[in-house]
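Some chains omitted; the rest stay in position.
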């Protein structure tokens, strides 16, 4: 039957190269993984196939990213519109299911040797699940970390479906082994984000940053804040959590670049809250510029320039560790994650957040940390993907007793 | 927004009891979990909601099971037809995705406190995924075992999505902890299958067993074999693997009860192979009766009566350990699973399988093993489900160094 199946379906013709599928489902993926994507694309023994789905195709989250990708000379094999509106948990869950259904057809047609899954977003687990059911070898980037939100469950479940693991730090390495993965297939290659950050040399200009988004112009030659606060899907009160940060920013009273939340469950109430502030409490948002997203190199330059990053983005933990930018990490989204001394934690209380921000402003920049950094992360990953022997049947490895970190 | 969501949807009215959703997706689940289901249903603090989907609704796999369930007085909240035909990996993966999409609607409407997920079938991971995205507390039965097939990946990925774990043996207990689960939420309650097996007292009659299926009458008062060989989804050659067993059975030349394979990927070629033998090599199947399924108590009685069980069913590892029935376990589906001395392993080779069967016939019955058995498993599970404090945000627990089994 498998023979007939194969012939009945218009597979992309095989080239003798190892075929690698890279499903991209959010703008962040393309930004952060671009060094890797370029190297996979350029490798003589790899046939790279990009597959697009989810919010990366929606203008409001990633205007023109598909054009950018195509300009890069990459081959986009499929693109699926499958984000279900609602901004709540039901919509998020159904988006994952529809994504998986459609990627099944894509994988069947492209027939990759390896599927590369990234991070811990909800749709990536759905994609990993269907890739596993189709007996594809799965490579996972950034497993083993510990955080809050549904990401915590998603990340480890992907680990248990994946065959090759690229972790970004020693703690994560230890945890992936503890979960029974084969030591020969777990690699600490450092963070792609930091490799990218280490190479960004551009400086941001006022013209450039104020060409994005809406709201008030921010003078980035003087101290300013940056806020990135995403919904925490496992919490029911994302709106007051956002409002706490908003009040804190108003108290600190510095010009601020504020990024819209990502499209996870809870995004509806958070966006609504921001719009409410803008329309009805203009004074509070008077010094804020709201931005959807910026190219990744400008994002790094922005993080480098900002006096303090506030919110719950992983960029606060990772990129800022390398850049030395002070961070006030709010709430539970990054809980338990390995982090440097540049991070101060605050609960969802305006006063405490404001106090933490002022303390970080007084401290100023930190020294560079290499917790998540290795040079040439992307090359290390490509080398493994191109050459490692592939397998599909997983087998739990009872770890030899591993001493705690 | 969540408030509005709630009001917009016709939730099943809440009763003050803890609401427990039990998604049933295959006939085996209803059979094996019936003691648990009865106790959940009867518990004064639990509001049990059965949800049906997948092959349990299809006549060919489970004729009349829905009627049986309703006769038991249980409330079926939803039933979804979502098995996609094909018997191949694509159909299996898409079935899982569609199942998850539909159960999302069901969970949204029923709004359970706890979702009970069982074992390691592919659609159960899809259900666990969407339950996790909806922030439900997930209880998982039978995690931590090690086997072959895609079940190995599915089982551990479910563990990393689940909040409460009911394992069946000490090895599994250790592995679930190694994977970072909270020790206060992992319980070795023994196997529900064995609790059930320990209570079955009926004896099977010739009339009864030969009233099922097609093919030749088997006299169960004299030595006979039973074969259960399911597809291994991670293998591409299920047809020759089935044929090896078929040839072995022909060589041993005893009357045989043969169960049709379950509807996993690969079932198409296996069923086709059986039909081919029946139509074109009638001599080989001359002493075989082909049966789709029997009620679970008759199944236990059959296992108890059979001279040797051949194939790759988990019943060979579990039920037969307690019953002492000799088993020839074929191929990789149960590889790595904790088992008693009643099991002899054989590769997919007719000669070797036949030799192993003859050796087991010479040995005869084994003594009872309690590897997987505890009395009152179902009561232990119900007690936890009814009373344990519930949580949703998972957190990896770095285990203290655990010595190997």
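Chains: A and B, in written order; residue numbering restarts at 1 for each.
Rule of thumb we're sticking to: contacts are C-beta pairs under 8 Å (C-beta built on N, C-alpha and C of every residue); 3 or more make two chains touch, one makes a residue touch a chain.
Quantities reported herein were computed from a predicted structural model and do not represent experimental measurements.
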Quiz prompt | Number of identical chains in the entire complex, 2 depicted | solution = 4
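Please note the rule applied: only the chains that are shown with their structure count from here on.
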Quiz item: In whole angstrom, what separates the CA-based centres of chain A and chain B?
Solution: 37
Quiz prompt | chain B residues touching chain A - in the complex, by the definition given at the top | solution = 1-2, 5, 87-90, 92-94, 96-98, 100-101, 104-105, 108, 122, 125-126, 129-130, 132-135, 146, 148-150, 152-154, 156-161, 175, 178-180, 233-234, 236, 265, 268-269, 272, 332, 335-336, 392-396, 398-405
